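Missing here: one protein chain of the complex. Every other protein chain is in place.
Our next item is subunit A:
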Amino acid sequence: MDWINAIIQGALLGGLYAMFAAGLSLIFGVMRLVNIAHGDLIVLSAYVALTTSVGLGLNPLLALVIVVPVMAGFGYALQRLVLNRTMGDDLLPPLLVTFGLSIIIQNALLMGYSADPQKLQAGPIETASVNLGPITLGVMPVMVFAIAVAVIAGLQWMFYRTALGRAFRATSDRQDIAQLMGLNRAHVFGLAMALSLAVTAIAGVFLGIRTSFDPAAGASRLIFGFEAVIIGGLGNLWGTLWGGIILGVAQTLGAKINPGYQILAGHIVFLLILAVRPRGLFPRMDG
């Protein structure tokens, strides 16, 4: 029963990883930008939530109403004012700039908040649980997983059913021809980054409720996000959810064997899948 419990906890944790991954996947898909600062942006979101929830006396879950638009606006500005200047045929300049951004965010957080670990306090809901026979489910993990599914479903719908999604796919296919359709590439990229950071904001708030965080916590979140994207198959959003679940289950099973194996088990499963299926478990079918 312990093992089944661990698998379920891992799967639920996978929802959080899928949200780390979805924002990463989105901007890579639309503009081939590998955002090294993604993990730090997740942590930045947690700090923005900390400041709003403490400053305004809000529950961090309610602070989402502020954190999501703030991060989305920041994403749009970041893309238009900084990253768009580096975009071109060469993948390297934007990669280096986001690497620099990662360092800037970490140091700014260190200056503003010190290196002490922080946590978002969401109140009694954090420890609430429901019993399903022998299995006990935390309300928070179930809620996070449900939100992750909703976020992925929402992104999927946006991508394949809306004008914005059509613009994203067209720009991803052929940037120059998309411009001939009257799409301003700089604006489309800005919207993609805004959406990416909106998802990141949600992920950051739930990360901060789940565990404590400090300014250096971004790197491992970036890795988890990357691993979920690659396991699931690049460009497949539902695959990304599966990637997150597999990573989460691997980590909790690893921790069950030996608490020190948690992270290692995730990396090993990632490498095994990469060795067997280099394009991920669910490579994109269409196009």
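Assorted remarks:
By our rule, contacts are C-beta pairs under 8 Å (C-beta built on N, C-alpha and C of every residue); 3 or more make two chains touch, one makes a residue touch a chain; residues count from 1.
Quick note on the criterion: contacts and distances are computed from a predicted model.
Hidden chain, UniProt protein name from the list "Acetolactate synthase small subunit", "ABC transporter ATP-binding protein", "Urease accessory protein UreF" or "Sulfite reductase [ferredoxin]": "ABC transporter ATP-binding protein".
Only one residue in the set A:Ala167, A:Leu247 or A:Val269 touches the chain that does not appear here, and it is A:Ala167. Contacts to the hidden chain, counted on subunit A, fall at residues 163, 166-167, 169-170, 172-174, 176-185, 286-287.
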